[in-house]
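Can you read through this structure? Questions will come right after.
Note that one protein chain is taken out, while the other chains of the complex remain in position.
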Amino acid sequence: MLVVMCQQATPDEIDAVVAAIQAKGCTARPIPGGERVAIGILHNKGAMEASYFLAFPGVKDAIPVTCPYKLVSREFQPKATVIQVGDVSIGNGHLTLIAGPCAVESETQCLNIARKIRRAGAHVFRGGAFKPRTSPYSFQGLQEKGLQVLARVRDETGLPVVTEAIDHDVFDLVEQYADIIQIGTRNMQNYSLLRRAGQSHKPILLKRGMAATIEEWLMAAEYILEGGNTQVILCERGIRTFAHHSRNTLDLSAVPVVLKESHLPIIVDPSHASGRRDQVIPLSRAAVAVGAHGLMVEVHDAPEKALSDGAQSLYPEQFEMLCRHVRSIFDVFHSSH
Amino acid sequence: MLVVMCQQATPDEIDAVVAAIQAKGCTARPIPGGERVAIGILHNKGAMEASYFLAFPGVKDAIPVTCPYKLVSREFQPKATVIQVGDVSIGNGHLTLIAGPCAVESETQCLNIARKIRRAGAHVFRGGAFKPRTSPYSFQGLQEKGLQVLARVRDETGLPVVTEAIDHDVFDLVEQYADIIQIGTRNMQNYSLLRRAGQSHKPILLKRGMAATIEEWLMAAEYILEGGNTQVILCERGIRTFAHHSRNTLDLSAVPVVLKESHLPIIVDPSHASGRRDQVIPLSRAAVAVGAHGLMVEVHDAPEKALSDGAQSLYPEQFEMLCRHVRSIFDVFHSSH
Amino acid sequence: MLVVMCQQATPDEIDAVVAAIQAKGCTARPIPGGERVAIGILHNKGAMEASYFLAFPGVKDAIPVTCPYKLVSREFQPKATVIQVGDVSIGNGHLTLIAGPCAVESETQCLNIARKIRRAGAHVFRGGAFKPRTSPYSFQGLQEKGLQVLARVRDETGLPVVTEAIDHDVFDLVEQYADIIQIGTRNMQNYSLLRRAGQSHKPILLKRGMAATIEEWLMAAEYILEGGNTQVILCERGIRTFAHHSRNTLDLSAVPVVLKESHLPIIVDPSHASGRRDQVIPLSRAAVAVGAHGLMVEVHDAPEKALSDGAQSLYPEQFEMLCRHVRSIFDVFHSSH
Partner (left out) sequence: MLVVMCQQATPDEIDAVVAAIQAKGCTARPIPGGERVAIGILHNKGAMEASYFLAFPGVKDAIPVTCPYKLVSREFQPKATVIQVGDVSIGNGHLTLIAGPCAVESETQCLNIARKIRRAGAHVFRGGAFKPRTSPYSFQGLQEKGLQVLARVRDETGLPVVTEAIDHDVFDLVEQYADIIQIGTRNMQNYSLLRRAGQSHKPILLKRGMAATIEEWLMAAEYILEGGNTQVILCERGIRTFAHHSRNTLDLSAVPVVLKESHLPIIVDPSHASGRRDQVIPLSRAAVAVGAHGLMVEVHDAPEKALSDGAQSLYPEQFEMLCRHVRSIFDVFHSSH
């Protein structure tokens, strides 16, 4: 933290800030400049709040210098985390393709789609059993019955399954059935759910909140790691901006930043970001090209009949071509030429 | 819903959309225009998803025409809702001032602040017992002990109290102690918490999500009303934008829009929006001037020692002057001159 | 500027940054911390670019500490600027009301509106002669004929007039006719236009760009002051955010920030921000309550027939009531109770 004083700050005001820093058990290091004094704070344990210092007279600004996350950071753990789910490796050097319908609708539907995406080269099956919906009047998912369908898909096809836990009670249930537990974008800062995830022995797929900075997102992951669960997969899924040609704006620059800041795997969900099938395919290619460790894509065998989000679901044959393309793109910059 | 076809859409493509609308039990009304055909959807029950129609060949756009909320809308209930909490009326024609520290720190602190804000004219005491924190390493609140302090404040001062419920378990506890239960900005789309709030007999203060449109915010309120609890107070608290001179950008235009669209009371929290004391006072005046039914403001007797968010807390004497100012401003356009 | 090194930065990397700072004629002051080194840069003349230092190996971040503006800042000139236009004072302690139609349509129209707003208490007449339009097919304004109408309005009513100069050529023309020259939101970073304004002897009304930070806005004003023209009135008019219930989101928190950072007057245009008449009135009250030195509001005697932006124009009788309300609100916190 650097506390920047006003040009007119008096020696008393500077002393008061120094005293406050020391009262917190830290070292204060005033740096006299040409026009004003700034005061560095050293040896602080844990996060300090910039806002605390803004309350002092004569203070112009308080600038955080170091990041508040620890366990998730690459400075803390330089080696990239690779998460193992059965035969599937997620992270560093691997390209993991997750696909399936937005919502689990029936066993027949899921098995049908699962077989097709496996044939195309997908590694994990996705499908929502509990759906967080903007409207209380919309379809809310098959719930536990949906989880049973997912278990059956895994038994039949050998594909591990990922599905969302929308609250504490649901988490307990999902944990029994799923191989990877998703925490959705609207729950990224649901701290009790994050704490529950920290106690799980299953990998967590943590979606970025629609308006979350990368720092807030990594802090959400920090909650999970701090609880003891180190298996977290980050998932970029678009942020809210003024642009409305896409449901959200896929922020692919997040990928290189996360790769630099953290050792955790990061994948991209272009389906929810864009909301339109004709954007999903090019954005999937882009996500792999930017360096993501994988994709989570919605695929439906009859999108025009899907109970939710049909417009963003690919047909199986589109997904099959997409898999070929993204594998080739991945090879372009992972092979040694 | 209006489905807009491409200029080159074929009669078969148009027929397919018409058939799909009818298959959903609605009426399709094609509107041939100069350059293209659009198809109106009539008699739909509940929300239809625009994205569903985007999946059809020949469709250029699908535009929702009517709002998806019902119970919260002024078209449904023209009469403004006024919520009664003891002697305090919230809504239409009343100006309700809620104040107190960010976090409950001790009984002495709270009683001290409560007496001062009551004297200044506040109607409700606020204080966080459970704090949602970005960092797992930050102070998380006094929890149930904090709730007991709040109960004691009410007993001593007669002020009703509002505090946040951050999850399902906490909700049960908060419901026993608080007069108004707050659902925070990060939980605005925590649908299981909203459903729980719908079963409560206590009024709910529902903060706007940091990246929520007004429609999404009203839909969150719809969850609560649909569950049977009609006592919802909306609270604007700033949205996330590119601007960083303020912690969030207080969106005061939301107030007239909500007043027009909904019958529910709406108040403003300028403390969390701005994050800086010197913005809280002018933004409070502006919030009342724009027509809000009240304010929720952080007041601390020793902001520089506050355990959280000290920089945005007013000194009691600042709050006292603020109360005088906002009452006068309120009178300017509520009296009949 | 503070250059923050990575935890693993080597002594050589630190030395390279120090050498680079010194090569620019500044003083480098390394600050060894618990976990990493940061290097303060002192005695820099003018702005340094953070991005320059990000290019060095071992550098994690480069954080600007001081603001890049000088002439516009209150640290440079503590005394508030008051701009005199005929009898009208704009700034510190004065409330200036500017009103008129979006576009000048005819002499009859303008005189009619001007008389009504003067009677209501307006101080300055506004009207666009050159209109920047999103579409090349839209009405582009009466151009020089419009300027002549404005001159006639001033002669008849005694009200000074403000109108927009949309480019260099137009500026020369507008300068001959107008009392205050407006630079619009889309031109806020048109640096050659700003340089031209810096050579003018007429006051400049500088609108905030739709996506401009306060720093960028003040830097735009700095261009004008640096050119020799110290008469700049800032005008907040809404920023672009994800919210679409309002055309733009009026950022009223900008007002207290500008008042603190700069000595220049600041007014608010709620008409263009909201785009809807029923938002203009409450937002005008809020703008005055937040501390703005004035308002610029669109008023039309027949909004439903206006050639542009009719929906956001007030009827004269609405404006008359608004004037009464905002004067009362202004008095609430400018009188000494």
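The chains carry the letters A, B and C, assigned in the order they are written, with residues numbered from 1 in each.
One rule holds for everything that comes next: a contact is a pair of C-beta atoms (placed from the backbone, for glycine too) under 8 Å apart; a residue touches a chain by one contact, two chains touch by 3 or more.
Please read these numbers as outputs of a predicted model, since none were measured by experiment.
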item	value
Of C:M1, C:V104 or C:M210, the one touching the omitted chain in the full complex	C:M210
Hidden partner interface residues of chain B, rising order	2, 4, 6-8, 29, 31, 33-36, 38, 40, 42-44, 61, 63, 65-66, 75, 240-242, 244
Chain C residues that touch the omitted chain in the full complex	20, 46-47, 49, 51-56, 68, 132-138, 166-170, 186-187, 189-193, 195, 209-211, 216, 219, 222-223, 226-227, 240, 275-277, 303-304, 308-313
Touching residues (missing chain, whole complex) on chain A	211, 213-214, 239, 241-246, 249-257, 260, 273-274, 278-279, 282-283, 285-291, 324-325, 328-329, 332-333, 337
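Here is the rule we go by: only the chains that are shown with their structure count from here on.
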item	value
Fraction-based call for chain B against chain A, same above half, different below	same
Rigid-body rotation angle, chain C and chain A, from Cα fit (steps of 5°)	180
Averaged-CA centre spacing for the pair chain C and chain B, given as whole angstrom	30
Multi-chain contact residues (two or more partners), chain A	240
